[in-house]
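Right, I'll just put the structure down here and ask away after.
Yeah, one chain of the complex is gone here, protein chain that is, but the others are all in their spots.
Right, chain A next:
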């Protein structure tokens, strides 16, 4: 990874881009931005904007462009600019003042055909503490959430690590390039009650029982050979008692039991 970063610096690549296929879970780290033109993305691009101000009044500027690919596989591809010298200083100042780093995307649909239907209106915004972003050396995870029909309903950003410990980030180089992992998440389908496997399992149990007649036998059927002598023995001893009692009188009878 470090090797690659050095490489990318040497090549003075403008940004680090991560492409993550949510469906397959396959990800492709550290692509050069020059590749953007080569990929056969038939989708469209929307701006990803960010804002970090010392006075905490949001003024959004372009951070990068999200290449969205429609269709079943919601692919997303982010090409973003390097932070300028001025931005780096501002970001550090904001972090020192415990300000917020905000990002926003316009409300769009990933379905290309829907794109023309309705112009995007409004933005989806979220934030992360600026200090967390600085301390993580600009490594963030951006997730776009869509609804069932492919509209983006929310954006979330977290940094890894997410804490603010007050560690000084000395190296200006660490705050130049975003190391972003971006993904699009569609809602999962909640499971319905699983009747079929349950019935299958029940049938298997029944079959097992059918195959093994030994199991089906009742308690009495299995152990009759022990029970019958026991009962016989008890009956015999009882009868003896009775006859003995007749001779020995009432007291003996009671004692015999």
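Going forward, a contact is a pair of C-beta atoms (placed from the backbone, for glycine too) under 8 Å apart; a residue touches a chain by one contact, two chains touch by 3 or more; residues count from 1.
The rule is short, and it goes like this: contacts and distances are computed from a predicted model.
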item	value
"Palmitoyltransferase", "ER membrane protein complex subunit 1", "Vacuolar ATPase assembly protein VMA22" or "Uroplakin 3b" - which is the UniProt name of the missing chain	"ER membrane protein complex subunit 1"
Given A:65, A:96, A:124 or A:169, the one touching the chain that is not displayed	A:124
Touching residue (missing chain; options A:68, A:91, A:110 or A:132)	A:132
Absent chain, residues of chain A that touch it	56, 98, 100, 102, 107, 122-129, 132, 141, 143, 145, 147-149, 151, 153-154, 156, 158-164, 185-195, 197-198, 201, 205, 208-209, 215
